[in-house]
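For this depiction, one protein chain was excluded, whereas all remaining protein chains were kept in their positions.
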Amino acid sequence: MSHYKATKVVIITEKLILAKVTKLIEAAGATGYTITPAGGMGSRGVRSTNRAAVIDEFSNVKIEVITGDKQAANRIADEVAEQFFENYSGITYLEEVEILRPHKF
Amino acid sequence: MSHYKATKVVIITEKLILAKVTKLIEAAGATGYTITPAGGMGSRGVRSTNRAAVIDEFSNVKIEVITGDKQAANRIADEVAEQFFENYSGITYLEEVEILRPHKF
Amino acid sequence: MSHYKATKVVIITEKLILAKVTKLIEAAGATGYTITPAGGMGSRGVRSTNRAAVIDEFSNVKIEVITGDKQAANRIADEVAEQFFENYSGITYLEEVEILRPHKF
Amino acid sequence: MRDRTQGRRNRITMDLLIDFLSRLLTQFQSPSLAFLIGGIALAAAGSKLQIPDAIYKFCVFMLLMRIGLEGGMEIRDANLGEMLLPAAIAVVLGCAIVIVGRYTLAALPGVRTEDGIATAGLFGAVSASTLAAAIVMLEEQDVFYEAWVPALYPFMDIPALIVAILLANIHLARQKGGERERVRPAAIIAESLRGSALSALLLGLVLGLLTRPERVFEGFYDPLFRGFLSILMLTMGIEAWNRLNELRRVAHWYVVYSAIAPLAHGLIAFGLGYIAHVLTGFSPGGVILLAVIAGSSSDISGPPTLRAAIPSANPSAYIGSSTSVGTPVAIAVGIPLYIALAEAVFGL
Amino acid sequence: MRDRTQGRRNRITMDLLIDFLSRLLTQFQSPSLAFLIGGIALAAAGSKLQIPDAIYKFCVFMLLMRIGLEGGMEIRDANLGEMLLPAAIAVVLGCAIVIVGRYTLAALPGVRTEDGIATAGLFGAVSASTLAAAIVMLEEQDVFYEAWVPALYPFMDIPALIVAILLANIHLARQKGGERERVRPAAIIAESLRGSALSALLLGLVLGLLTRPERVFEGFYDPLFRGFLSILMLTMGIEAWNRLNELRRVAHWYVVYSAIAPLAHGLIAFGLGYIAHVLTGFSPGGVILLAVIAGSSSDISGPPTLRAAIPSANPSAYIGSSTSVGTPVAIAVGIPLYIALAEAVFGL
Partner (left out) sequence: MRDRTQGRRNRITMDLLIDFLSRLLTQFQSPSLAFLIGGIALAAAGSKLQIPDAIYKFCVFMLLMRIGLEGGMEIRDANLGEMLLPAAIAVVLGCAIVIVGRYTLAALPGVRTEDGIATAGLFGAVSASTLAAAIVMLEEQDVFYEAWVPALYPFMDIPALIVAILLANIHLARQKGGERERVRPAAIIAESLRGSALSALLLGLVLGLLTRPERVFEGFYDPLFRGFLSILMLTMGIEAWNRLNELRRVAHWYVVYSAIAPLAHGLIAFGLGYIAHVLTGFSPGGVILLAVIAGSSSDISGPPTLRAAIPSANPSAYIGSSTSVGTPVAIAVGIPLYIALAEAVFGL
């Protein structure tokens, strides 16, 4: 199979705003996304997984979106940062990936 | 330490076929793989983590394989897609990474 | 927004030494890190997630550190490998990423 | 003269019906049903209440271990010869439900044959949660049943899954015009028994049979049974609602089938059980449980087995059918129906 | 003459005080408090003991379902007219606590107004774990209260959150000089009721009211109540300590407010409850629970609601205040205080 370049947008942020972020992603035209539970440390302190999350919504999630459209990728990253990262903790970055079936993304 | 180029194959698919996929990976000569739990959205709908997974085997896993052999990486990605993604939901893609100890991979 | 190159260090190792590894990361000047639970297979055998982890500390974690300073990234990867991977199971590798707000990393 | 007889008959039928309906109505006060419906209502209202995955799995384990332990302890001095006929009925029913279901579904518009086969397979197989709910409702009303009846579960579950996989392979082979894949029933049986549900049930049976778990049974598994069932019912209710939108993507006929099939299967099983009652003295409680087992559709262990064995079948179709419609109907309508029927027929 | 009267009065006051203090002291033997303090001590000592997340969530579910079920079952033949005055007091208190708290906090040095509003919001809202602890302590001492009292919870919780969000929007609009965002109370109410805590409580209420869950209540939810509460108290203690260092990043005045506010709110509620006692015969146990509800600060459902609705407020400030200081004070000092007070006032 021949391979194609695509972009992966990674967003690590509070679980609390997961629904809003995925809505933004879908609106940007992405065909899908993958979510993994995450903890971490950043400018806003430590977020743990695992132990009794008395306030569950404050732990992190990592959201990954793969898209063949570099513009869309940039847009997602920019918009998420703009809309959410003033008030919620989070980071976003982009990676280059190679995909097999371009019609899927 | 000097660093070497290697390839990471990422496979996101149903937990149900995890054993089959890892067998394929081992058969391709990879020295290891890493698995993380995942949820997501794609062409076959939403797969959640966390909430009572009445049918546990249908949630997603993310499998990452690092190998110094680009051919093997391509082979793994192609074979997984061919063998499984007609009937099971899943995606696969490749990334370039830099490793430290080439003998490990 | 304009984007900047940065480096992501990925460390996959035993949960048991998580605290030591994050200390090393902070000492290297990184501004944060992200942790995800992981299982896997490598030269030291299979590590499972999920099922009753009678000895919890032996399951894996994946630690990701993004930094704009390539030197620091190399240092983290090298030091983790040197200090821990003789006796503990683990791998480390680097990826290139594109970030939006360079002051954050 | 004929008219009067007719009239009297009508009146008797009428009385029976009213009696039956009033019995049916009281059945609906059971908290098991209430928790199931509560779960559906919560999910429908968009509630964020979730039962953690570990707790759900623990509930299933507790219920099956408890059913198994009790069965094992009481089987010790049971006459297992009595089990033969009901077990045979279970096997036959499991196979027949799948075969009839396969052709019924395939004949409906908009149903792909593979999807129909897999759906029929789940309705032939058995739901542990439905069985547990029935056991609690029988105990609430002190209805006796032979201790080995819950052990009929695998006798219907496994044959149904095997037949479904077999039918799927025949169909796919015909479609591709090639040779059909070998189905190895032994492998499917082993795989089924290794599933978490049947493993727990069988472990309980063996421990109950061979060891003396009376104290841990009476102090732990038995008293917590009812409570964990309520939590399981809640979870099944939430799940039923959440899976509903999968059904929206497939033909409406699945909904029709899933609403009718559980009751049809249950009533047929009731009839066969009645015959066993007449022939071998199978208890009324046993007849009810046999109907429940037949009327239930697998929601825990069946789906992954079929997904692995019939990969081309669309899981949205069969899981949606079983979890969102089949199970609620089997629990909320089926169980009260069979109990009320038994009250009318056997005069419990 | 005046001196003697004065002296006698002093002596009586003295006696009452000693009596009160000794009653207060015996309250501290309650295992609920002990588990809370044990959790704090363990976390402070760096213990790795953790209650798994699934178990913690299950504890909360069990407690609220149990409280709801009992309320529902007993409300069946309650005179709900009696509930009107206490419910009105709850609403008023919920709003007043937030408004007073907002201006008090905003007046303190180093407190950003948004952060103060959110903090006052949590102290106006209600903590399910504190309520459960109080219920167990009342039962331990056989203090009667009307079955609907725990159902006052949402009557104070929801108005408090709405007022906090409203005040925040007014403040932010004024700051930006622009128009203020519309607050839709209906949406906030719906959102609150959908939260996992209120969902469980309401589901329990409805099931208790409409079905017959007596057996599952008496065999499962009720006997396990006390035990799961002990585990929840342990978790809250661990959490209180772990959140303490968030408080280190914000002004010290939060600690002062969080230590005083629960008792002030509780005592005011006690007074209002006393008036209801005189006017409508509100029970002494009800007065205590009203005080507990008012004195508690939300630690499960309030924080995410405020984080979503007042994103610019710093969660370290309000969560630290509520979880690390407010809840321990409300449980360890507040509950014993109100019980001892009721003993003195009502002569329980």
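Per-chain residue numbering starts at 1, and chain names A, B, C, D and E are given in the order in which the chains are listed.
Throughout what follows, a contact is a pair of C-beta atoms (placed from the backbone, for glycine too) under 8 Å apart; a residue touches a chain by one contact, two chains touch by 3 or more.
Quick caveat, the model's predicted, so the values are computed rather than measured.
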Displayed chains contacting the withheld chain: C, D, E
Residue among D:58, D:253 or D:346 touching the omitted chain: D:58
Selected from E:35, E:123 or E:338 as touching the chain missing from the view: E:35
Options E:119, E:199 or E:230, residue touching the unrepresented chain: E:230
Listed residues D:120, D:172 or D:207, member touching the removed chain: D:207
Positions on subunit E contacted by the hidden chain, ascending: 29-31, 33-35, 38, 42, 45-55, 140, 223-224, 226-228, 230, 234
Touching residues on subunit D - with respect to the absent chain: 52-55, 57-58, 61, 193-196, 199-200, 203, 206-207, 210-213, 215-216, 219-221, 224
Interface residues of subunit C (partner: the chain not displayed): 14, 16-17, 45, 50-58, 86-88
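Heads up, the rule we're going with is that only the chains that are shown with their structure count from here on.
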Required steps from subunit B to subunit C (each step between touching chains, minimum): 1
Co-neighbours of subunit D and subunit A - touch as defined: B, E
Chain separated most widely from subunit D, comparing mean CA positions: C
Rigid-body rotation angle, subunit E and subunit D, from Cα fit (steps of 5°): 120
Distance from subunit D to subunit C - Cα centre to Cα centre, in angstrom: 48
Cα-centroid distance, subunit A relative to subunit E, in whole angstrom: 37
Numbers and ranges of subunit E residues touching at least 2 other chains: 52-53, 55, 57
Subunit A, residues touching no fewer than two other chains: 36-37, 50, 95-96
Each pair of chains that touches, named by its two labels: A-B, A-C, A-E, B-C, B-D, D-E
